[in-house]
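Every protein chain but one is kept in place in this view of the complex.
Here is subunit A:
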Amino acid sequence: MDGNLNALTTVFTEFYYWVTVVFMFLIHVGFCMYEVGASRHRNHMHTLMKNIMIIPLVTVTFFFFGWWIYWAFPSFPFFGGLNYEAGAANLPWSQNMATNLSDRITGVFWAAFLLFSWTAASIVSGAVIERIRSSALWVHAVMIGSVFWIIDAAWGWHAEGWMVKYLGYHDAYASGVIHAIAGGYALGVIMVLGPRLGKFAADGTPRDIPPHNPWMLTIGIFLIYSGFWGFYAACNIPVISPEGIGGMLTGDTWTATNIYLAPTSLSAITFNFLMSMSGGLMAAYVVSKGDAFWTFSGGLAGIITASAGNDLYHPIQAMLVGAVGVVIVYKLHYWVERTFKLDDAVGAVAVHGYSGVVGLIIAGFLLWGAPSSPYEGFATVNPVGQVVGAVIMFGVLGWLPGFVIAKMQAAAGVLRIPVEVELQGLDYAEHHAYEDAKAEIIAADKAALNGGGVPAE
């Protein structure tokens, strides 16, 4: 760190990303509460454990190979080979991936991306509650969290990604690179997994399976909102000089940038985060006729729909984009449920997947002609590039691997829990052991009391 200004900028950036990571932890807490609130009593502990174990499994695999993929894959395989040079510093045996006083950024930058990985995996986890085997879900968590989402990030969420360069793909706050891909992946899995018992009547009419605890669900969604602030901040470079960017920018005005190193500001994204959330909440309240579950989720869907362009939108545009997106997503969810008999238990495919796709397409029109990058030779933002990008995110890197891997698991008989266990509840065995242990210790205490002695140690 040469010079005081450079040292200050480095330490500020280090601390900035560290704070975003702590905030983003709340997203996972929120997902856990949401899933437990939405599941029935007899499945609580397994639902919770399924989501908690995503944390270590995605973390270690993201350390072993996920982070390397981000740096090595921006042009691979269609527009160049693997970037071994950029990838080298991010291999698990690199000295940069450790305590190193000449590199103060890699750890916090890695962690910011890692928290996105947890989110991608957790989105899938919500759609499949109460009937998937934990072992199957944890394989999906690693695949979406440490392989497929980070490939899409290298392609479409990297300053040198081929989708940015050749398609003009613009997705500043991850409508596609996190939400569309995770929603698409979840759709692929639930198509193979099948619905929960009782979800559809004999004539195919869908039944509502209400959350057992709406309060927990509410707190969960608000924790997700809180964590989403950190997510938005983590998508920016907080401060950088034109020289540091090294693109076409002239002058010496420092700026915050999006992930593509194109200028934006925290002020802009704060306006747009809140306005798109509000548009989503208001539209969801109206379209769902005041349904609490959909209204709360609608705020999230509003943000996700506007996220692709929230670095550049006007706040009223963000509000209207959020509102329009939620109406489309809500209608699409019920159409898909009725038509294809799919059970998306927490609306994850809709709130994340469809919102992400709709948001990408809208951004293609609203930001038509805007520069996607500060570097020369990159395509500008356009509707065709955004539509192709949405297909790649939702379909190619999301739905397809989710479907294929779930098919392989189903063929091996390791995807779905047995019907008997689904009926008695995933927690039945543990609950039984708990009741037995409780009865035994109560009996021992009573015996000690009646005998006048001290309880056994």
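Quick note on the criterion: a contact is a pair of C-beta atoms (placed from the backbone, for glycine too) under 8 Å apart; a residue touches a chain by one contact, two chains touch by 3 or more; residues count from 1.
Heads up, the rule we're going with is that contacts and distances are computed from a predicted model.
*Asks:* As a check of understanding, state which of "Small RNA 2'-O-methyltransferase", "ATP synthase subunit b", "Heme exporter protein D" or "Isoquinoline 1-oxidoreductase beta subunit" is the UniProt name of the chain not shown.
*Replies:* Looking only at the record, the undisplayed chain corresponds to "Heme exporter protein D".
*Asks:* Just to verify: which one of A:366, A:393 or A:406 makes contact with the chain not shown?
*Replies:* A:366
*Asks:* From the listed residues A:255, A:276, A:355 or A:386, report the one that touches the chain absent from this view.
*Replies:* The one listed residue touching the chain not shown is A:255.
*Asks:* Can you tell me which of A:164, A:319, A:346 or A:426 touches the chain that was removed from the display?
*Replies:* A:319
*Asks:* Touching the missing chain, which residues of subunit A?
*Replies:* 242, 247-251, 253, 255, 262-263, 279, 282, 285-286, 289-290, 312-314, 316-317, 319-320, 323, 366-371, 373-374, 376, 380
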